[in-house]
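Removed from the display is one protein chain of the complex; every other protein chain stays in position.
For clarity, chains are labelled A and B in written order, and residue numbers in each chain start from 1.
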Amino acid sequence: MSLRYYIQGIGAVSPQATWDSGVFLDEPLHYEENILKSVTPDFKQYINPVALRRMSRIIRIGMSAARICMTDAGLAMPDGILTGTGYGCADDTIKFLQEMLANNEQHLTPTHFTQSTYNALSGAIALSLRCTNYNTTYVHRAFSFESGVLDAMMQIADAPQKRMLIGGFDETDPHHYNITRRVGYYKEETVRNFDLYTSGTRGTIQGEGASFITLGAEPTSNAYATLDGVQTLFGVRDAAQLRAAVERFLAARGISAAEIDVVVSGRSGCVVNDKLLLEVQDDLLPHATKAYYKHLTGEYSASAAFGAWVAARILREQRIPAAMLPTGAPAAIRRVLYLNQYMGGEYAMMLFTAV
Amino acid sequence: MPRVYVTGMGAISAIGHNVAEAFQSLCDEWSGIGTMQYLHSQHASMPVGEVSLTDAELGAMTGLPDTTGLTRTTLLSIIAAKEAIRDAGITISEANGIRTGFISATTTGGMREFERYFHELQDPKAVGDFNQYADTLDSADHTEKVAAILDIHDYISTVSTACSSSSNAIILGAQLIKHGHLDRVICGGADALCKFTINGFKILMILDSEPCRPFDQTRKGINLGEAAAYLVLESEALARDGRVIWGELTGYSNTNDAFHQTASSPNGDGALLSMQQAIMMAGLSSSDINYINAHGTATENNDLAEGMAIQRLFGTQPPLFSSTKAYTGHTLAAAGSLEAVFSLLAIAHDRFYTNLNFKNKMEELEIEPIAESISKMVDIDFDPIENVLSNSFGFGGTNTSLLFSKVKDA
Partner (left out) sequence: MDSLILDLKKELIERLNLEGMTPDDIADDMPLFGEGLGLDSIDALEIIVLLDKNYQIKITDPKEGRKIFHSVKTIAEYITEQRALAAANPPA
């Protein structure tokens, strides 16, 4: 099949100052807490002030990332808006719930309820653009962004003129943090984010952000890379199974493991959950440079969107920022494999190639 | 591209614990809307469409030895998905080489349990059985638990686009088959009633304290319901082996109103576009549609927008249309797949359903839904039902239409 899928633009708001396209994680922010919140741009640059009034923080973050991405891609009207998220608009959801419980189901705030829906961001983007095209939201933990990518790729295959806006977003929330810490999601001890991978303990740190890509079949002058495929894996039992799945994924695209130059790894700093991922990236891809990002953004369900953002930039700029703690410095970077695990439950990969 | 057929259906809702019971209720014009029995809320006076079983009874119905940590949404989901698989007459096994997916939809996932145990869960010192619900608010929780129980591993995903969620799950399933990623997909949605949504719709003042009246001039809002419903979609090659085929998914469309955060455009622009595109995809014209299972929530806004869209597309003599929300309540994420089941039953049995509680034509419209009087006119020779359009619209401006067609030479 001759059709290729080009990343025509990108945009991210994260706990690093990523909205500025002039810098690429060059001066990373250091954190000494287990919850990493986004560094936000001046929202008025991206969102009209009247609309801004009723938007929650995460909707503002998501809208800004989407706008940055569209401007970067020179895209005025997407043919589809696809978002992925784990907990969605967590802050509004929890606020409405707390009000409901505290006030015995009286005097609640309608705005919290209307903003609590998972598709609030995809709807808000459509509304701001008056975009009546395809609009959906996937809410499957660490398959959320990946589901959007696969959906968009199929629609581009159906109609190659289509240009799709695909994003992933999640927001930190102290209640979720406390609650899921009960089942071992987050570290018991406070960790410095740059010490995440040497902590030697269970759990990770919570993060957030919103990242978007514009995907289309045309190799625009601004294209960063091609996105050659996405695969999600559910019910992975051992490293052999994961390794076989990665090999099949690469073989289906006609390449071997030795051709992967860089692995953007979804290592989370949890000694238990990272085990299979690390084993496979070391055994199957020993020659590839490994680069990490979850210490920069924290862990969240839709963090693969940030993974795509870094993979695209690595390929266009032909360099891996030192902040990603790369294990090497490849001379030329042609192929990047994004390989992720989330809480030891979901595994996923995406393949990117330089243009 | 392969055609996509429906070979199995499962549903549990206020009007029946399985598809056969639901069909009987629809034919008998029996509404499942009643007083709140199983959910404990300050707004117990609000009529709802509850599944008339306790969590323990649902647990027993699943046939599983242990249902620890399964939310009500998950229990509903397992029951309906298992029925769909039985109905399709299939066995799921990695060994048979049939690539199988499970795509579910939900708007609130495990909120019912989360809101019950929220205080305990967020208190790091509290200990107890509630710990099993620590991450069940996550929408993927029910999908993964059901997929594991059904032994489905090839592809899973979860959709949440408010009240159109499970229609979009069906669209993704169809796309994955058409593009050759999967051979078979079980897709649909599930939502258990919870205080969160009761209070949300109540504060928006679109919850009716009386039984809801879709497309009626006096309508005052929705009754909430709970349900799970799934379809088994298969590629043509797989489906054509002598098993019953309920119908073909010939068209689908997802559009956005881009009008308002929670309201539909009153002239029905988005709804019109989604119906038009679904009909176009199927290669049909509007005159080929025999029945429309409308979204018809009974809110002032939805029914006006949808009614206007039907009138603009079909004129003042539209196909028979009705909302089944007055039977089941608005089952949110499950509504699209539940009504897909009803649409396929309409095709299989050449039946359409009375729009319960309709008495007064809306002032703004020239058209009206299937009133009781029409459905009783047994001597009228109606066209056989070959093509049914099923609409689902929701917050965030989401509009989805599915088009199911009769499969003739099956």
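We take it that contacts are C-beta pairs under 8 Å (C-beta built on N, C-alpha and C of every residue); 3 or more make two chains touch, one makes a residue touch a chain.
On a predicted model such as this, the values are computed, not experimentally measured, just so you know.
Undergrad: Given that one chain is not shown, which residue among A:L108, A:V246, A:I320 or A:M350 touches it?
TA: A:L108
Undergrad: Where the complex has a chain not shown, which of B:T107, B:S157 or B:Q261 is the residue touching it?
TA: Of these options, the touching residue for the absent chain is B:Q261.
Undergrad: If the hidden chain were put back, which of A:R54, A:R130, A:R248 or A:H287 would touch it?
TA: Residue touching the chain left out of view: A:R54.
Undergrad: For chain B, which positions touch the chain that isn't shown here?
TA: That gives, for chain B, the contact residues 203-205, 260-263.
Undergrad: May I ask you to list the residues on chain A that touch the chain which is not drawn?
TA: Residues of chain A in contact with the hidden chain: 50, 52-54, 106-111, 114.
The definition used in the following text is that only the chains that are shown with their structure count from here on.
Undergrad: Just how far, in Å, is the C-alpha centre of chain B from the one of chain A?
TA: So the centroids are 30 Å from each other.
Undergrad: Under the definition above, what is the set of chain B residues touching chain A in their complex?
TA: 41-43, 106-107, 114-115, 118-119, 121-122, 124, 131, 134-135, 137-140, 143-144, 147-148, 153, 155-162, 168, 172, 175-176, 178-179, 181, 195-196, 199-200, 203-204, 254-262, 269-270, 273, 394-398
Undergrad: Which part of chain A faces chain B closely enough to touch in the complex?
TA: Residues 54, 81, 86-88, 96-98, 100-101, 104-106, 108-110, 113-114, 116-120, 122-124, 126-127, 129-141, 143-144, 147, 150-151, 154-155, 157, 175, 178-183, 185, 232, 234-235, 301, 345.
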